[in-house]
Every structure is written in structure tokens, then in C-alpha cells.
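With one protein chain held back, the other chains of the complex are shown just where they sit.
Chain naming follows the written order as A, B and C, and within any one chain the residues start at number 1.
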Amino acid sequence: MSRIRLGMVGGGTGAFIGAIHRIAARMDGEFELVAGALSSDAARAAASAEELGIRSYNSFEDMAREEAGRADGVEAVAIVTPNNLHAAPAIAFLQAGIHVICDKPLAATQEQAQEIANAVRASSAKFFLTHNYCAMPMVREARALVQEGRLGEIRLVQAEYLQGWLTDPAAGKQAEWRTDPARSGAGAIGDIGTHAWQLAQFVTGMTPGHLSADLSSMVAGRAVDDDARIALRYAGGAKGGLWASQVATGQENGLSLRIFGSEAGLEWKLQDCERLMLFPKNGPAQMHTRTQDRSLSFRTPPGHPEGYLEGFANLYRDIAAIIRGDDAAQTRVPGLEDALSGMAFIAAAQASSRRDGAWVEV
Amino acid sequence: MSRIRLGMVGGGTGAFIGAIHRIAARMDGEFELVAGALSSDAARAAASAEELGIRSYNSFEDMAREEAGRADGVEAVAIVTPNNLHAAPAIAFLQAGIHVICDKPLAATQEQAQEIANAVRASSAKFFLTHNYCAMPMVREARALVQEGRLGEIRLVQAEYLQGWLTDPAAGKQAEWRTDPARSGAGAIGDIGTHAWQLAQFVTGMTPGHLSADLSSMVAGRAVDDDARIALRYAGGAKGGLWASQVATGQENGLSLRIFGSEAGLEWKLQDCERLMLFPKNGPAQMHTRTQDRSLSFRTPPGHPEGYLEGFANLYRDIAAIIRGDDAAQTRVPGLEDALSGMAFIAAAQASSRRDGAWVEV
Amino acid sequence: MSRIRLGMVGGGTGAFIGAIHRIAARMDGEFELVAGALSSDAARAAASAEELGIRSYNSFEDMAREEAGRADGVEAVAIVTPNNLHAAPAIAFLQAGIHVICDKPLAATQEQAQEIANAVRASSAKFFLTHNYCAMPMVREARALVQEGRLGEIRLVQAEYLQGWLTDPAAGKQAEWRTDPARSGAGAIGDIGTHAWQLAQFVTGMTPGHLSADLSSMVAGRAVDDDARIALRYAGGAKGGLWASQVATGQENGLSLRIFGSEAGLEWKLQDCERLMLFPKNGPAQMHTRTQDRSLSFRTPPGHPEGYLEGFANLYRDIAAIIRGDDAAQTRVPGLEDALSGMAFIAAAQASSRRDGAWVEV
Partner (left out) sequence: MSRIRLGMVGGGTGAFIGAIHRIAARMDGEFELVAGALSSDAARAAASAEELGIRSYNSFEDMAREEAGRADGVEAVAIVTPNNLHAAPAIAFLQAGIHVICDKPLAATQEQAQEIANAVRASSAKFFLTHNYCAMPMVREARALVQEGRLGEIRLVQAEYLQGWLTDPAAGKQAEWRTDPARSGAGAIGDIGTHAWQLAQFVTGMTPGHLSADLSSMVAGRAVDDDARIALRYAGGAKGGLWASQVATGQENGLSLRIFGSEAGLEWKLQDCERLMLFPKNGPAQMHTRTQDRSLSFRTPPGHPEGYLEGFANLYRDIAAIIRGDDAAQTRVPGLEDALSGMAFIAAAQASSRRDGAWVEV
């Protein structure tokens, strides 16, 4: 089977998430990166493209237009720019009929999000959002357990995403744009809170109807939230909590999910991502590993640790399958609906926090 | 040194916490149980006392009066009745000049709490509240690290106490009174939430000024809260969360505390109670064990697991020291102030929850 | 029920294991310490006894004779002296018809061991050896799982006991006698190796027929082994390993046991002693806690950590039951047979090591 031709917007030398997308796209041999508008700095764009051995463009507009016209042009494009620079290229490629793989969150503003949504709906091309954690094997196994009813009626949901890297005033390229509200649109809540939001939604299949949020900026002079504590209420009476922080000192990348139902509870932690604990109401707790995993989202036998990159690659593998017509994979890959849900979450959290934690509808 | 003569109110055969108090009092040989009004059922009281080889009373009133008049009467009394039955015996013994060791929370109502407080203030006898977890070695070590400034300025506090034993409608003696508002005064928030509240306060040395609470009864027909999610705000800008639940299916006794400051974070979990993780802003995380412990609140070398009973016994050992005049131990043992703080926490949480999570002053 | 009157030989102020025995004996209120020959130093013996409020003797001979003659004399005696001083008092008390609770290992030499054995067989009194770890709830649960056949045919056994406290040349009272061959008779192999040996035997119900040992003294000038690596062969074809070390730097008290059979494996670690992992051949691993425990060897609900002292106290509680005539408890408490097995293990390991690891019969 021939590889899907992939382009990239952003992700020049020194970028973080662009390199991740490239590894993920490459891992299973499903994609071939062939073109990029890798930087707004023309020299850097050209140098980065040369290093990667791909066609280089100075602007995404040129790239969308020219690639759409080539017989061997890109079939899909990964957009890995700061949040405020997602909309314009996404719309350009969607209008050119090229599939868009967009990094999260969808955009820096609700207006940009709406424009992307309109473009997705008007386009024949597909749209994907890279909430990568939901593609990890034991997360998919957690969803399977919930869907089978192993937890009974879900009562409690707790999602956490704790990092400590912004404990001090931001320094470095990654920190700068993330703490600039014009470029990010939100702080911890957008950067990692949306991951936790999507993870809880993916596994439970439930979306909270209301939330109450307390967003803080713990570091003097910081213009965006670096800590977000959010209470969640679900329509059926379940309650939840979401805690996202980038000032949780010494925590590297502490994503976790706990769910408690009338029959069993479960716990998953990114730092021990190959194990899923299931706590039946009675009897011993069970440690599920890939031996029990029904997602088949892996490449190695159980006990050979897979992690972040493999999860990200699962997403790319499924995206390839969808592009090639496998509808089943669509149930697993975040798309426009998830993207808009994340934006609604950000908006509701910011609104609630401005109103001192009043409950607001999502 | 002769043993302190101890009495007990409640704690007859089949009781849970009474037996715990007896083991804790006995562990270091500092106390000798000599008398009890062990049950409101006269026959059961007598049988329980005979089994223990102690003087038996049919009522705490008789016991307080007679023991106060004996040369070899009890010097201290442990009150291990349901919450609504703390006040009357506590007051009787305090008025008789006998020290009171009271189980938590202080009382079922704010009025009862106030009456006890008045009696404590009017008495020459001392009053202790058995928040036992704060007497565990690594909790005391955590407090020492905070006091030394190892965490810098505290920004985030997260206390959790998760149990699953009330996942189904309550059954059994322990569950019945705890879910009867007349006897308990509160559900999870009183039974275990106050432990989490006191633990956070003990380690940080800080008391939240305001809270916002969402109390739930997840099991149909339950008249008290079985899940409590509470957001905390401290005067200096720190934020916190407290989650207490008795419907966290499959969780046995999941008490934990996380604190993040400008210089380091720390984490302690009851289920791994002999280890305290310290996360400096830079450099490797440190696993503190009793080798680093400065509390000297233990009986065995590091690596010989001590736990719940030893912690409880630490409290009794310190109470003995205080009774014998060691003022230094007073800084470590919860007393009236902690007891009233716990009651204020319950009241504020119930008030906030009734007002849909409005922020209320504690 | 009246308390059993207990005496103690050794265990004066500053001793380690004597204090442990006293706490264990006290925990459940089954014993009352009433007399002791606590030290070979008369002044220290007297001072220690006064502090404990018990009758003091200058020699165990006096104590055995006089206590045997008193109506309220001791019914049992705990012997907590260095290994070379077990035999004489054990024999004296056994001859006086007083039950003996002896610390492990049985003796410093095979000759002493044989003399004790003769005295036990000639006496109406009972003999107990305090291999305390086998009395911990999840160890007893492990044995129950093996006895039920949950592991199938046992193939592999691995016991480890790793400490680091003798990494440097010995300093302090505890280290001195343990590294003096005249007093200890063996190093790590006797002090902790016998614990591992007994633990494996207790859980599997199997005793190795042959072993091959490599004993080392890693610290210059040390006259006893501080590291012991031993291969084990069982009659039925199972193989095993036992590693005991006191130079495993930074390890506090790392006792563990792993067993693998044709149907399942299991793992237990002292540092996480309230959990027992069962690994079925197929299906998820199971985390057994006291919820699944059938030994009922505990005092608190699951999740309230119990540990070393509670395990030790389980032994004392069972010893009390045996003294009171409960034969069932005898299956759980180590006695003469276990004591002699431990001595045979030491002898075989030393013989094999002297012969460069030749296989020798145990």
C-alpha cells in the first residue's frame, strides 16, 4: 500500500510538537512527509525543510494552492503552530480539499474555532484533532470496560493533569507562546486541561452539562491561568472534578483518570500507562495490561513498554485508515465535535471563574 | 513510671473504634484501662467489661461521679460513642476534672460542639481529639519539611480521603449510625472529611479562609452526604481541594495529601505511609523514609512497616506525655481548636452546598 | 480472661528486639510482663525492671527457679538475648515447666541447638520461635492460596532479604554481636537468611532437599558472612533461590517472596506488606488485600495499614491461644521443627560455601 503524502505547517527546527507528529506519522510507515511551510521565518523554513528532505514553502497559502494542484501533492497536512495560528491554515487546506490533522486545542478564540468549524462542514476533506492520550491502549481498554458496563452506573469522575514546568516565570520558546494569551487563548486549561476533558469524555462517553471553575495565575505577572480547579456535573447525577496545573512543582506530566461506578472503579495514570487498575465492588482489584486489551492498538507484546509516541502513532495509524475508508476507526479518533467541545469547556471555565465559580452550562 | 488509669465510654464488644483506642492506649504501656461505661445496654456493658477485666458502669454519669471520688479512679477517659453522644459524657468528665480523649468529629451539631467547648474552657482537665493520621511519622516529617521552608511558598494543597464501603446502601452497625444524620450530623464530610481537613491544616500550618462545596448523596435514600468535593481558598492566595468520598468503589481507605510550593512539592499516601515523596523544583525526587524522619514517632527501624495503629498509639503516647507535664508534645496533639475547626469546616461545607457552591467563610 | 504472666530474659534498656517483644505481647492484652532477667549487668537489669514495673532477677537461673515456685510466677518467658545465650536460659525454663518463646535463630551452634531440642522434648512446656513475618496477614493468605492449589504445581521459589545497614564496618551494639561469630554463629545467613528460609517454607509447605551456597564477607575485616546467595533444589523438581544480604546499600528491610507454579505466580514484599499479587497464567493479575484474607490475623479494616508489630503480635496472640489449649493455632506458629530446620539451613549453607558451592543435603 502506498504511503499517504503528508505536509506540515509549523514544526521547524527546535519545535516540540512538530517533531512528535513527524515521528508518529513515520512509526507505522503509513505516511510520507513531502512538503512543509515549517516556519514563518523563510530562512528557517527552508533550512528545516532541507534537513527533512521535503519541498519547502514560505507560506501555508502558497503551499495549499500549489500542493492542491500537483498530482503528487500532499493528501493531508499536520498543523502544529501556536493555537492562534491554527485557523487560517486549517481553513486554507480544507478549502483545497486536503485533510487536516490539527494540534489541540482547536484555536485561541471561539471565533477562530467557529471559522474552522464552518470550513470543516463545507469541505469534502476530513478534520482530525490530536488528543493523543485517548489512543493509548489501556485508555481504550478503559473505554471498553465502561462500555461493557463493568463499572455499573458512573457516579464519580476525576481527571487530573499536573505539570510543574511553569513553577517559575516562563522561560524558553515553548513557555512563551503558551503564556501569551494572544497566542494561546488560555493557559493550563487550554494546553493540558482540554486533554483531561477529552480523556474523561472519551472513556466515560459522558459530557458534563455544567461546571464551576476556579482559574488561578500563581506566578506573578503571568497573564494566563496556570492552575485550574473545575467541578463538573453530569446530567444523570454524576459528579466530577478536573484539575489541571502547570505549577504542580516537580510533577513532570501527571495525567490521570479515576472513575467510580455502582459496580466498580478504575484508575489509569500516564506515568504507569501500561497498567489499568479495575476495582470491583467485591473481590480483589485487577491489574489489566495489554494481555486484556481489546484495542489491539500496539506493536509489541505486553511487558514491552509502549508510551506517548506509540499512542500518538496509534492516532496517525487510525487517521490513515480513515483516509483510506475505514469507517470503524472514526469512533476512536477525535474530530470536529471533540474540538468544539474542548473550546466550549475553555469558554465555560473562563466564564465561571470570572463569576467566582458560579455554575455555568457547558 | 506508673500507668495512667484510663476509662472508656462506648466501645463495647463489636465496636470498631473502641478496640482501636484500647490497642493504641496499650501499645506503649503508658495507660491501663480500668473502668468503662461500654454500652448503653447494661448487659452488654457488663459482659464487655468483664471480658476486659475492668470496672463496669451502666451510665457515664455514674462513672464520672464515682471515678472522680476514688483514689484509684480514672485519670483520663476515651469517648468512642457515635458523634451525637460525645457532648454529654465529655462534659460530665471534664466537670469531674478528668481528662477527655474524644473521637472525631467533635459532635453531631454545632450546639453540642459549643457546649463541649464551654466545658473544656471551664475545666482544669485537658481535652484531646483523636485525629490519628497526623501522628504518623511521615506526616510529621512532612510538617517538618514545610516548617523548614523546603517547599517555599505554598500554592496548592490537595487532600483526598476515598473509601468505597458505602457504595451500596448501608448495612451493618458501623454504617447505620454513620448514615443517620441524627447520630452523625454529617456523612462522609464529618466521618472522613474532617480527617483530611485536619491533615492538610496540620502539615501546612494554614487554614483556608473560604470554601465552596458540593455535597452529594449518590446512593438512593441516603440521608447524609456520601461524596464531598470542596474547593479551598487560603488568605495568602493559595488554593486547595478536598475530596472525601465513601462511594469511591473499591477504594479501601485512600487518604492522601499533596502540596505544591514555589520550591518543591510533596506527596503522602496512607496506603504507602512509610514513604514521603519530596519533589524539588530541580533535581531528582526524594523518597523520604523514617531514616530522614525527625519526629522519632516510631518503635522500629526504618523498613519495618508501621501503620495505622502505631500512629494512633503515637497520639496516646503524646497524650500521656502531656498529662505528665510535657508541654512540647502539645504542639503535636489535636485539641479543642482543631475540634472546633473541624466543626466549622462541616458547617461551612454544608452551607456552601445548600447555596449551590457559593463561596462561604469558614 | 486473665492475662498470661510473661517473663523476659535479655531486653534491657536500649535493646532492640526485647522492646518489640514487649509491644507485641501487650498489643492484644493477652500477656502481662511481670518478671525479667533483663541484663547480665545487675544494675542495668534492676533499672530496666524498675522502669517496666516488674520483678527483677540478676540471673535467669534464679528467675527460673523462683518463678517456678511462685503461685503467681511467670507462665511463659521470652528469650531475647544474642544467639549464643539462647540455650542456657531456654533449657532452664523448659526444665522448670515454663513455656519458652525464643527469638531466632535458635542458637549460635548446632550443639546448642541440639541441647535445646533435647530439653524441649523432655519438657511438658511448649517452645515457640518468633519468625514473625509468617504471621502477617497477606503471608498467611499466600499460604492459603498455595494450599488451595491456586498456583498449581510449584516450580520456582525466590526469597530475598536485603538490608544495607552493614554496608560500612559495624558500629553500635546491634551490629557488634551480630558480626561476632562467637555470639551470633553466623552473619546475614543466620540473622535474616533464616527468616527468608522459614518464610518460603511456611508459604510453600516445601523444604529444599539440597542447596548450594556462596557466602561472602564484603566488608574488610568482617568475621561473618554479610551476603549469602543460595540455590535451592526441592525433591519434586522445583528450584529456588535465597538471597540474604546486609550490604545491599540503601535497602532498609527488603524481605520478599516470589513463587511461580504451573497455574499462577505470586509476589509479596514486606515494604508493601498489605498487598499480595497473584498472577494467574491467563487473565489480569489480582491484587489481594485483607478483603480477601482468610487468616483474620488483623485488628483493623483493610486499608488501615498494619505491619511489623501487628505481625509480631499475631504470633503472640496465637501463642496465647496455644497456651490456652487452642490446637488449631499450632499450625501457624513456628516451633522446634522450624527452629531445627533453620539451624540445618545455616549448617548446610556454611558447608556448601566452604566447599565452593558444592550441592549439599540440608
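To be clear about the criterion, contacts are C-beta pairs under 8 Å (C-beta built on N, C-alpha and C of every residue); 3 or more make two chains touch, one makes a residue touch a chain.
The structure displayed is predicted, hence computed values, not measured ones.
Every shown chain that the unseen chain touches in the whole complex is listed here: A, B, C. Of the candidate positions C:Gly36, C:Gly261 or C:Gly342, contact with the unshown chain belongs to C:Gly261.
Per the touch definition above, the residue from A:Asp28, A:Glu66, A:Glu115 or A:Asp168 contacting the chain not shown is A:Asp28. Screening C:Pro82, C:Pro181 or C:Gly357 for touch with the missing chain picks out C:Gly357. Note that of B:His195, B:Lys239 or B:His288, the residue touching the chain absent from this view is B:His288. Residues of chain B that touch the chain left out of the display are 277-278, 282-289, 291-292.
Seen from chain C, the chain kept out of the figure touches residues 151, 155-156, 158, 164, 167-168, 212, 214, 216, 218, 227, 229, 231, 233, 237, 239, 241, 243, 245, 247-251, 258, 260-265, 278-281, 285, 356-357, 359.
For chain A, the list of residues touching the undisplayed chain reads 1-2, 16, 19-20, 22-23, 26-29, 51-53, 163, 165, 251-254, 270-274, 289, 291, 299-310.
We adopt the following convention: only the chains that are shown with their structure count from here on.
When the CA atoms of chain B are superposed on those of chain C, the rotation angle is 180 degrees to the nearest 5. Here the CA centre of chain A is 55 Å from the CA centre of chain C.
One simple way to say how far apart two chains are is to compare their mean CA positions; for chain B and chain C this gives 35 Å.
Distance between chain A and chain B, defined via averaged C-alpha coordinates, is recorded as 42 Å. In chain A, the residues that reach two or more other chains under the touch definition are 278, 285.
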